[in-house]
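For this depiction, one protein chain was excluded, whereas all remaining protein chains were kept in their positions.
Let's look at subunit A:
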Amino acid sequence: KVLQSDDLELGLRKKILLMGLDRSGKSSISKVLFNNEHQSKNKVINLGNYVNIIENLKGKLLDLKVYEVENFDMNEILQLQQLYYNNNMVSKNINSGTEDINNMDIEDAFYKDSGFSKFFDDVGTIIYVVDSTSEYLASLANLSMLIELAYKFHKASNYTSDDFNINFEVLIHKVDSLNEDFKLDTQRDIMQRIQDELLDLGIENVAINFYLTSIFDYTIYEAFSRITQKLILELPFIENLLDNFIMNCHNSIEKIFLFDINSKIYISTDSSPVNILSYEVCSEFIDVTLDLRDLYEDENPRKYKNKPLKAYSRLNNDFSIYMNEVFKNLCVVILVNNNNSNEYANNELSNTTNSNVSNKMLMTLIDYNFNVLKGTLKKILK
């Protein structure tokens, strides 16, 4: 596929792995977020000729690739390690005939084996799904083995830098079936166990975060939004742009989001706190717009696909919603508070109280600022 000039992407080069035991909810999550099974490709990663891990390339968010890893069983990896160890023992014994083989050497060799370490190459984030409704001890044990393994591979391949730069993001999942108190207890319990485990293993400085999620509400989108944002280097700059946007519109903007249209993950927002209801309304507005646009789709797909997606709605109270496409798959959605804008209009044009006029002026202002933002984003992402 040839990239069009408008087809810009955020500069994420790191992989995101989505892991967890069977039935923890991985497939459901990628289906809800990326819901494009027709694009899914199966890719086989060859792990040192010992085992094939099926990688499921499920979704593409900007340049972010989310891989769902199926059948990843830590015990299997440990057995492999044992096998590797035994094989090397034997071969070293035969070759050198000496007794003084250093265990550490062999272990080191294992972690340096290019086949294995490839698995962790370029991984920015490992999202680990824990089913909170089931007996999760086995899942946590699996997770700490995974962290240990990743850590050792990292040590073996990076003598120079000390900071271990894979983010571990633990989704305490299916919390819709837990009651409020139990939810927090479960979270506390899981966090405590993992911290203890890491302490025992002597692993320090691991970035590990926890989220309570469910595919039946917005928690999963919120979690993925925050996880993704950590990988965007330009984030502070973009956030700044959005803050400026609000300032330039005379404070008539309540909230502004930068959305990935496909997944409804927000890439960035202004620095005011996120209200989940505002997020939901903005995200749902994208769907409403897409649905309405697609109604007359069959008539002339060629013509309409090239048109930018732009929509505006004025509500019965003081709010309006504005959305506009920045480039393919990336759009801004803005929650406008006309109440403030009326004040502004009244001040600027003392004798105009017609809210229609002020509305129009505000839209012109937002359109203008949108174009400025679009230009800047294009520049910094190029």
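Assume a contact is a pair of C-beta atoms (placed from the backbone, for glycine too) under 8 Å apart; a residue touches a chain by one contact, two chains touch by 3 or more; residues count from 1.
The definition used in the following text is that contacts and distances are computed from a predicted model.
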| item | value |
| --- | --- |
| Listed names "Protein transporter SEC24", "Replication factor C subunit 3", "DNA-directed RNA polymerases I and III subunit RPAC1" or "GTP-binding protein", with the criterion being the UniProt name of the chain not displayed | "GTP-binding protein" |
| Contact partner of the left-out chain, one of A:S157, A:Q195 or A:S313 | A:S313 |
| Contact footprint on subunit A, counting only the chain that is left out | 277-278, 280-281, 284-285, 288-289, 291-293, 295-296, 298-300, 304, 307-317, 319, 321, 335 |
